Structures are given as C-alpha cells and as structure tokens.
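Starting off with a structure, shown below.
Heads up, one of the protein chains got dropped from this complex, but the rest are sitting where they should.
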C-alpha cells in the first residue's frame, strides 16, 4: 500500500474524527511501545539480578497513554499508582527517571532511592509521590482538585487505581467529596480483572465499577483498554467536562494483565494457561499497532524506526541509571522534616 | 363513627392488604407512642439534672417500628445506632432497660453503666453492643450475616445508620461484601437530612442514598418515614428477599428530625424556625395516628388507653431504673478480657 | 494582654491565621454553620465563606486525605476531627501518608497540614469521647504533636502549627475549653513548636505532665508544698519532637522524676519520658522513675463511680508525690 492511499485512508480514519493528527497517534503508539520496552527491560534486569523487584503495567499502557493525552502535561496534576509507567512517561518522566527508581539511585526523582520501584513521583511535572497503601491516592487527588477549584487555577487532576483498589473506603469517600463539590478530577480505574489472585467477582459487587459513579451523581463510563482511540474519546470528553466545571468522571478501562502481579508473584498458580493466552489478543500494543498498520500509517519502515528509537532510548537510560551513584548512607537521616535544599 | 363502620372500613384498609391485622397496627402505634414517651421522659430527666446526656430519635420511630416488624424478635439480629430506641423496644428491650442505660446503673443490660446513654446492646434479644464511631456497625452486621449464611441458621440481620454515616468508608466496604456474598442483611438508612448541622447536600453526592445500592448489585428503595405502612411494605419485601437467599437490600427512610441532634446541640443555631415547624407535619406518630383514626381503629377511648399504658410503663420504668444501684467503683477493672460470670 | 478562655484563644488563632494567609482553609464536621461542636471555629464561615470553611462529609479518612491533597496544591489546611476518638479512621492517611510524604519523596513534596483534635477525659464523656491518643502519634516520625495547656500556648502553638511546613497534630484538651482562662499576649503571638517549659520551679522532684494533667499537677504541687515538698512542674507542651534538654536538666536538678498522664499506663507517652530519663539521667536519679497514669482498661467508663475510679486527679497526684519524695 503506497503513501498516497495511506494518506487518503487516514483522512477518514477514526483518529481524525476524534481530532487526533497522524502525528498524534504515531506518538501515542511510540509511548505505548516505550512503556512496554521499559517494562521488558526492567524484568530482564530483575532476572539478571540487577534489580530487586519489579511491578509494571503490561496491558495497561494503551488506556494510560490515551487518558493522559488530553491533559496539559505542564499544568495538570497526576496522582498515579504503581502501574502508571506509561502515564508517567507521557506526563513528562523520562525512561532514565523510571530506571533510576528501579536501581534506587540517589538521583531517582521519585524518592532518591528511598522507595521500592514503581512508586513514582515528580514535582516538576506535577506527579504526586506514590505510596504503597492502595486507595489513599484518591482523596489526595480530590484535595488537589479542591485547591485548584478554590484557587481557580484551571488545573485538572487525574488519578488511577486498579479494580481491587475500588473496594477501599477511601475510594468511596473521595468520590463522594468530588461529587458534592463537582471537582475537576478524573477517577481512572484500570480493571485487569484481578487483585493479585482475587478475581473481579470476589472483589466488585454488581460487577461494574463504572456503575458506581451514578450513586455519586456523576458519569461513569467503561471503555475497552485495548481500543486506544475509544479510551481517548471518553477521556477527552471527561477532561472537557472537568474543564467546563461540570465535575468529575469515573473512567473504567478494562485491560488485560499481561504478566504476573509483580516479580514476587507467579500467576500460573491461580490463572489457567488458556486465560493467560487469551489475554494476549487484547494487548493494546498489538491492537493499536494493527489499527495504524491497517490505515497505512504504521509502515514496516516506521515500525522499525520506532522500535530502534525505543531501544536506543532504553539502552541510554539503562546506562545512565546504572552509572548513577547510590545514596549516601547518612542521607537516610534527612528530610524527616523540612530542610532547605 | 361507630364500631360497625370502623370494622367495615378496616377490612379494606391498607394495612389489611399488607397482611397486617388491626391488632398489629395498634401494637405498632403503641410502640411508636412508647418510644416517643420514653424520649420525652429522657429529655425531661436530663433537664431536671437527673441525666447527663440524651440522644434519641423523635421522628425516626415510625420507620424503626415498621422495619423491625417483619423480623423474628428472638432469632434475627439487630445492629443498632444511637437513634434506634423504637427498634430496640420492638426487638425486645424494655423501657427499664433503656432507662437503666440513661442513669448508667449497674444493671444496665447494654453496658452496666459503662457507656453513654443511647449505646444499646442486649445479648438475649440479639442486639449487638453499639459503639460511638459512626459506620463501624455496618461491617459487623455483614459479618453476622456471613456467619448466619455459612452456618445456615436462617437468621436475618438488620443494621441502621443515619444519612451522614453513609459517607464513611466502612459503609461502602460493608455493602460491597454483602453484595459479593448475597448476604441476608438489611441496610437501613434513617435519612433525617442532617448530620448534626451538616445538611444532606453537603453530605451525599447525587442526593440519593438508595441509588447507591445499584452500584453493588442489590436493590435500594426509598420510603417516606412518616408513612409507617409503606415503610413496613418495603421492609417486609426486603426481609423476604433475605429469607429467600436473594441477598441484601438498602432501605432509605426519609424522616424528620424532631429535635436537636442531642442534649449538647441547639438546632436553632443552624435550622430556620419554618423548617423546624414544617417537620412537625411529618411526625410519624401524628400521621400514623391520623390513619388509624381515619379508619376508625384508633378511637378516642383506645387512644386514651394506649396513652395511659405508655405513661404507666414509663413511670414504672423510671422508678425501677432510678432505684437501681450504681456500679461498684472497683468493677471498672473487670472484663478487659474474658472472665467467668 | 487579654484574659481569654482556652477555647477563645483557639478561635482567635483561627481568625488571625485566616486573615493573614488566604491559603488557610479548614475542613471538618460541623466546622461551618455550627462553628464546631465546641465553638472553636465560630465566625469563620460568615467571614471567609464556604470555599475556605468546609463542612465536611462524615468521613475522617477523607478529611485527612483531602487535606493532604490540598496541601500538595498550595493550601494550608486545618483538618478538624470532632473528637480525638474519631481520628482513628484517619490513622492510615495520617501515619502512612501525611507523616511520610516528605521523607518518601526525598523532600520533593511536603505536607503542611494541621490536624486538630479535642482530646482527653472530661465529665461523662465515656469510652468514645475521652480518649488520649498522643502515644499513637508521638511515635510516628515525620509528625509533630503538640498539647498546649494554657490559652497563650494554645493560641501561639496553633498559629505556629498553621505556619509549619510539616504536619502537626494539635491536641486540645476538652476539659480546658471553658474551664481554663489565662492571659494571652496581644498581637501576632507565636509559640515555637519544640520547647518544654518549667511551670513551677522546685527542688525536691520533677513532675512531667501536659494538657489537663498539668493543671491537676500544679494543684497537687501547691498542696504538698504546704507539707514542705517542693515540686518542679514541667509542661511537656510539645510531645514530638521532644525537648530532651529541659527534661534532663530538671531531673539533674531534682534527682527524682514523676510522670503523670491520663492515658492508659502501658505503652503510654509517659513510658518514653521514663525510658529517656532511665537512660540519659540514670546517674542523677536518687529514686525510681515513677509513672502515675490511667489504668489499663479499654476506656473511661461513663458512670460517675467508674469514671472517678479511672481518672487521675490532684489527690492521686499528691499521693504519688509524697510516695516518691519519701523514697
């Protein structure tokens, strides 16, 4: 298929109707590929004994990139969870930032090597520091959004959690606040059907997380996390609502979990081979790649270019992060309370 | 209106269609009047300096009596909150039991004088001990219901809370559990529009508590707490669902708060005279009395008989409770852990 | 200098900080229309409006969690818990989040939130409206805990807490709200978080207390002074971080230590004071370090005879002083 036809196709393409340029969707694909590449790199490093622990988001990247796409990278806030690698990359963290955390280096922007890998945070790009207790981030996002509304900064806040996390009382309390004050906050739920080994039917009464939003007087929508453009469409709509002062939206993205919960888990112990296999068909990297290929945007050459760029960036990031210094032992005494610098 | 017509009317009367006998509804009216009378007595004793503190439920009695009516007084469980006087009376506590708590006597069945008034509990009639932290009782009711289902005892569990209490994370977590395991539990919410001074619109996003049940996959219904028979109808239906193993129901009863939050509160500081006045028209004692009178069941004579009986029982209870001994100081050291006896 | 009740000093501190800094907001149950169940926030809603004076939903974990988020985005929130007994649902947000945010982010994010809680035993407040919670929180690094016992300190420490870049748990003893009056300096009166203060110099023994117990202790000290026992009373008004020097200096002077607290004795805050003295002032001690504290039962019972059985008062303190002085 020649470039001419490709162009012709894309004008009518779905992404165009959503206001996304070819450039946009190729960049979105790049981020998904980058996050996936980083992911694989981290597991390889862990298996090689160079990292103690990995928790990442294979299968979650599509909806994360799509949901982050409408956000103002510099001005809006993001309150992540441990699977939010792709979202954090789009928001402005670099592969080096991520790997500095994996190696727990002194220059890790998330925590200076103080937290386990996957606990992202970055003041400059307005990503709030992540902790481990599931659910606590939802009220934080609400507080940030309340401040934005009171101070009239126009900031939108997005936060993310998994399906299991929605069982926490904090999530209910946060959504209730956001509904009462019609706050500019997007509640993302990345539903991969499991909380470690606990399946959705033992986690979510009624089976629909999005359905709960109605109980708080704001919209809840479900989108297939493999359908990146659909995820973008609902996220963009939610973002615009927030911007217009019409309050929060709950965005439930159904995604496959393309690996074990973390490097400490073996999903084969509680999931069937068939189920794990079936999930591969829902891989957003594959599905979105197929879409771009189908409309002639992702040519074999472009695919190779992107793959090369991703590999180069990850190699460079790995070297930079490995070379970075460990924190000084005595530095552990610092920052219990405020200190200059 | 003569007895003949009265009889004639009642055969067609609403309560008959609901399967309630004339005897039933007169007894229901008696319990509402008894609870109200006790209520007034407690406030009088507090004003007279004979009680330190009162928290009660004027306006809530109708829905409480109606919701408790289908329950098996001996076999089913009740997990109350501090407004549940009428419900506890129907379940089997006596006016003396209530007043022993008001006076904090050694023989107070709820706590032996250890807790503030209004913290009901009674092992024999299966009323779980009440604490003060709002919301904690919901998971307890779920645990009781889980045990009932696992042990196949056929017990139904009812618990109650106010509109403000629904904001607590525990309430969400409890309803999620109950939905997942389809437990035989009735979640009663007595919505009087205020949490002390905080109005519903600052408390409940979306404005409907009943609407939240859908998010957990079980029915939520609203009933006017002044319409005792409607409260009974929805409660009976919910009770039957629980008995049939079809799971929980959320029952939201909208009720007037016919007084201040407690003897420590002055509602005039945050509610208008008109609003407080308007509430009186919704008094379930009045409304239900009018219904019974309208169908000729509650004749002037019967009304006088009931009033006399209520006064007599409350006078006797007051004397008995006042005469009861205070706890021994050293007894405060007991029952930190299990002790025989 | 004006004489104020404890509650009025707290109310004034709110008004002054709200006027000084528009980033200051308050969220809590009944803090708006009602002005707080104890009146601590009276008048704020009328002056500063619903945006800054927030009648929060009945959900303490979110009151803490939302405050943390507000602080991350430029506000200076005061989170009021209606009773210290009801701070427990917020334990996770305060301990896992507020106290750890700066440390875990390597100083990238801070958490300037004031958590206010009316605390301690009063008359007829029973198991759930009388709890002492300081031991749980003073043990948490990253969190500051203050417990002022005078109107001047209440005002000065609250204003200092609002301006502190880190989370501060501010404990207001309910018993003092209307009972305790005192001179409060005019103007922008600040009391630094940290220093303890000697309320009554003495030679024979050092008595350490805070909150309401300080007042019972001063009464007891007055009683026994008539008997010739000269007690030094130290007000540990900041529980964490602790002013070790003032504690150790006092013991070095008197060679005897009595620690009084109304919380359950076992593992209470006074245990840390006793442990500190036993390790750092051992060679100064002429007698055992004595603790006088609440019995180890799950709460203060309601009935008067039971409440009195539980409560530490000037009489019990005077007895403990005599006992220690005689050792």
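Letters A, B and C mark the chains as written, and numbering starts fresh at 1 in each.
In this text, contacts are C-beta pairs under 8 Å (C-beta built on N, C-alpha and C of every residue); 3 or more make two chains touch, one makes a residue touch a chain.
None of these values were measured; they are calculated from a predicted model.
Q: Determine which of the presented chains are touched by the chain that is not presented, and list them.
A: For the complete complex, the undisplayed chain touches A, B, C.
Q: Considering the whole complex, which of C:2, C:19 or C:278 touches the chain not shown?
A: Within the whole complex, the residue contacting the unshown chain is C:278.
Q: I'm checking contacts with the chain that's been left out. Which of C:28, C:57 or C:270 qualifies?
A: Once the missing chain is taken into account, the touching residue is C:270.
Q: One chain isn't shown here. Among B:41, B:114, B:257 or B:271, which residue touches it?
A: B:114
Q: Would you indicate which residue among B:46, B:64, B:176 or B:249 is in contact with the undisplayed chain?
A: B:176
Q: Provide the residue numbers of chain C that touch the chain removed from this figure.
A: 61, 85, 88-89, 91-92, 95-96, 99-100, 103-104, 127-128, 135-136, 138-142, 240, 242, 264, 266-272, 274-275, 277-280, 282-283, 285, 287-291, 296-299
Q: Just checking the interface: what residues of chain B touch the absent partner chain?
A: Interface residues of chain B facing the absent chain: 77, 79, 108-112, 114-115, 119, 121-123, 128-129, 131-133, 136, 138-148, 150-151, 153, 155, 169-170, 173-174, 176-177, 180, 334-339, 341.
Q: Counting contacts across the full complex, list the positions on chain A that touch the omitted chain.
A: 52-53, 104-106, 111, 113-116, 131-135, 164-165, 167-170, 195-198, 202-203, 264-265, 269-270, 326-333, 336
By our rule, only the chains that are shown with their structure count from here on.
Q: Just the number, please: Cα centre separation of chain A and chain C in whole Å.
A: One centre to the other, that is 42 Å.
Q: If you average the CA atoms of chain A and of chain B, how many Å lie between those two points?
A: 47
Q: When you check chain C against every other chain, which residues touch at least two of them?
A: 56-57, 59, 61-62, 89
Q: Which residue numbers or ranges of chain A touch two or more of the other chains?
A: Each of 169-170, 173, 176-177, 180 in chain A touches at least two other chains.
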